[in-house]
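Working notes, structure below.
What you see is the complex with one protein chain gone and the rest in place.
Now for chain A:
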Amino acid sequence: MIHTRGLTRVFSLKKKQTVEAVRGIDLDVEPGQLVAFLGPNGAGKSTTLRMLTTLLPPTSGTATVAGRDVARDPAGVRARIGYVGQRNSAGENFRVGDELVTQGRCYGLTSAEARRRAGEMLELLDLGPLAARKPGTLSGGQRRRLDIALGLVHRPGLLFLDEPSTGLDPKSRAEIWSHILRLRETYGTTLFLTTHYLEEADSMAERVIIIDDGRIIAVGTAEQLKNDLAGDRVTLTTHTAQDAGRAAALLGGAAEGVTVRLRAASATAALPEHLRTLEAAGVKVATAETVRPTLDDVFLTLTGRSLSDDDLPA
């Protein structure tokens, strides 16, 4: 559904300076997948998305989206994809229903068909009673549902969503997600989304692509990435700092006071082994805890930085 080779975008600033926002990205997304595109602010997420949706011409490299080349046939790409941007898709001066009808017409539907689809979308996203209202009178969650409705009017096979749940309260976020997932079940839409909610990428996406500084640094299922790149965290406490030191030396961890921290590919398998080793050495363990890694741990392992520190909404 999406194939890019060496996709690059350079922005020129004043005084002949240039910034390479995206540096030679190779991406492959198969039909029907739900892919989360993850990375800190300024990593090149939005620039990549803007190139894939024909909003921005690439400086070099190629991208085929829904079977069409973004540079050679942008109109062909546009006809086959849907896009839900970070900001509000509906114009402030227009009624919700009118904007949906306009959107259908933008995709070349006849007036009657555009009206029918608009009604369908209002129904699908629980916006029915709001058709005659203007976007300014809607709640944040309702506006976001309207954005998604506008992205779906022409039933695209591939939908791009840029931070679909940012700035929403937990209830609205859950609602948006239930709509997104239902949509996938109904239409089999391929979904490519950026998010900075790590737990969303973790629980919803079948594939996670991590981008940093314009380069893709990891691709895989959340489970694979966590197992391969981060490993589980094991935390033990002892009664004395001396015991903690010995435990850290024996197991290859790091001691801090009476706490010992270490990593293991599979904590559930490693922990009994560790406890036997420590007992044989005469080290008394007070508590033992294991934690599954998060995608943030993956990012930390890869870059030495934490994603959650700087990835606040722009």
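Everything that follows uses one rule, which is that a contact is a pair of C-beta atoms (placed from the backbone, for glycine too) under 8 Å apart; a residue touches a chain by one contact, two chains touch by 3 or more; residues count from 1.
One rule holds for everything that comes next: contacts and distances are computed from a predicted model.
The listed options are "Transport permease protein", "Nucleoside ABC transporter membrane protein", "Acyl-CoA dehydrogenase family protein" or "Small-conductance mechanosensitive channel", and the UniProt record of the chain not shown names that protein "Transport permease protein".
Checked against the full complex, the candidates A:G6, A:P31 or A:P57 give a single residue touching the omitted chain, namely A:P57.
Only one residue in the set A:I25, A:A66 or A:L150 touches the chain that does not appear here, and it is A:L150. Contact with the chain that does not appear here is found for just one residue of A:N93, A:T221 or A:S306, A:N93. From the options A:R78, A:R117 or A:R173, the residue with contact to the chain not on display is A:R78. Contact with the chain that does not appear here is found for just one residue of A:V19, A:C106, A:A241 or A:A254, A:C106. Counting the whole complex, the residues of chain A in touch with the unshown chain are 50, 53-57, 75, 78-79, 81-83, 85-95, 98-99, 102-103, 105-108, 147, 150-151.
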